[in-house]
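Removed: one protein chain of the complex. Kept in place: all other protein chains.
Let's turn to subunit A:
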Amino acid sequence: MKPSLQYPQRFGRILLCQARPRRAMAIRSFASVMRPKAEEEHAATSPMIRVPEEKSTIAAKTPTVSIDLHLASNDNTTEAAVFESPSEIQYAGNATMPLTSVLHIVKPSEDAPRGVWPVFRLMDENGRFRDPAFDAAVKDMKEVTTAPPSTGEAAKDLTGLRAKLQQQYPFHAKEFEACTLLQESKHPYPDTDSKNTLLRAHQQIVRLREMDTIFQNAQRQGRISFYMTCRGEEAIHFGSASALDPADTIFAQYREAGPLMWRGFTLEQFANQCFSNDGDLGKGRQMPVHYGCRALNYQTISSPLGTQIPQAVGAAYHYKLQGKPNVTVCYFGDGAASTTDFHSAFNFAATLKTPVLFFCRNNGFAISTPVAEQYAGDGIIARAPGYGMAAIRVDGNDIFAVHAAVREARAYALEHSAPVLIEAMTYRLGHHSTSDDSSSYRDKDEVSSCEHRFDPLGRFDNFLKEQGWMDDAALSALRDDEKRAVLKAMNDAEQRPPPPFKELFSDVYKEIPPHLKRQQAQLETHMKKYKGKY
């Protein structure tokens, strides 16, 4: 099999196949998971096709076309990273899922996919947009090729980049037009002083990574009491947040600092919360990472799992009655999806027809509990039809796919006044929290293999490198800048005093009731009596 040079022509065939009814496609995608052995052997001997050698349980197990990034791009990376453009992908829990480049929200009126729901992906690990010829659903076309490498001058700005991408990947032309990550903002972003949305998203992923690393270390040094990283899940954060309206209220679980950052929460504000100082909007009352910001429409995090899910439905119902053109967005984990609140919320949302986006971050684990012990069905997504709910499964490590899925889901939710479930497949690269050591329940090799395959930042970096917008030097300079900014924010936060003592008694009720006033007075008398002991 030779790489085809007639790239645009072949798209004609793919478009044809796209015109098939979705149902048929879904059935085919399931069938393709059970690919005949002959094809596999054929694939394995093809010079263009490389079988991944890792024996890891989590690796793309399909023999697929590889792209040697080192050879394909003209950057000066010393190590050649090899990535495949797989037709299916294996996630934690040994779940093999077909990939699709076609954005499609499965509506309650349609038949649900039989077998495993496909994962919507736009950009492969190599930073190139997928050729739908690789999709599991069209795999029987046999003739596949790699996407052509980016050539020529780097685009000057987002308009130029869009045009260039449209030329490079005509199949995705419409998506590039709709993707707001590829649109300049009207005004410069205050935190970057630039109108470039895409580079801001990239910068924020880097920033969040640095923040995670530094705050996690700060916890180890005893400077803060607790921390949770979101390593590996950043594409979910910024892909989704960038597809929302700022007035869409966010109900998050705890591992979603990114959407708050995207809306303008500063490093100082993050640090103030984690250090429980007088700058913490939550007045030092909750553990680190329990952020919240009314001004940014981000509800304050609560540790009890699942509670935010029905709350998001109630809020969306209000928007609906008010005729507000907004949705609520509710993030939750694969573990939280087992709570009673989850099930109530889904049934309420579908029955009361509320415009809410349920965003499940399926990262393979709930602390130590692997998804295989959390549910027996096809992830969380397969529940949607049972509730009469629209749904789409997306590659959570692909910022473009997440963005597209959320954008379309949001439009659907508003148009139909109905909930949509988005299940983003990803992997929790870090420990559950600073109280956890995940090496006691998962293989180190599994983690490093996932780090290699599922790192959303690496994928984004590859894209920017290939488009000539970043090189290794620029990337490392960016990391250094962000590291400095985080360290400064942290050191400043550490210098600040705790919130005023009176805040211990405020906000229990709107006004402090007499019995609490008495307790406050008693405590103050006691503290005066034992001055120096407190």
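Criterion: contacts are C-beta pairs under 8 Å (C-beta built on N, C-alpha and C of every residue); 3 or more make two chains touch, one makes a residue touch a chain; residues count from 1.
We take it that contacts and distances are computed from a predicted model.
Candidate names were "Ras-related protein Rab-21", "Rab proteins geranylgeranyltransferase component A", "3-methyl-2-oxobutanoate dehydrogenase (2-methylpropanoyl-transferring)" or "Queuine tRNA-ribosyltransferase catalytic subunit 1", and the UniProt protein name of the unshown chain is "3-methyl-2-oxobutanoate dehydrogenase (2-methylpropanoyl-transferring)".
Contact with the chain that does not appear here is found for just one residue of A:S435, A:S448, A:S476 or A:N491, A:S435. The missing chain, though absent from the display, is touched by one residue of A:P325, A:G386 or A:P498; that residue is A:P498. Set against the missing chain, the residues A:N94, A:S194, A:T266 or A:S303 yield one that touches it, A:S303.
By the touch criterion stated above, the residues of subunit A touching the omitted chain are 225-226, 276, 284-287, 290, 302-306, 335-336, 338-341, 366-369, 373-375, 435-436, 440-441, 498-499, 501, 503-505, 508, 515-516, 519, 523, 526-527, 529-530, 533-534.
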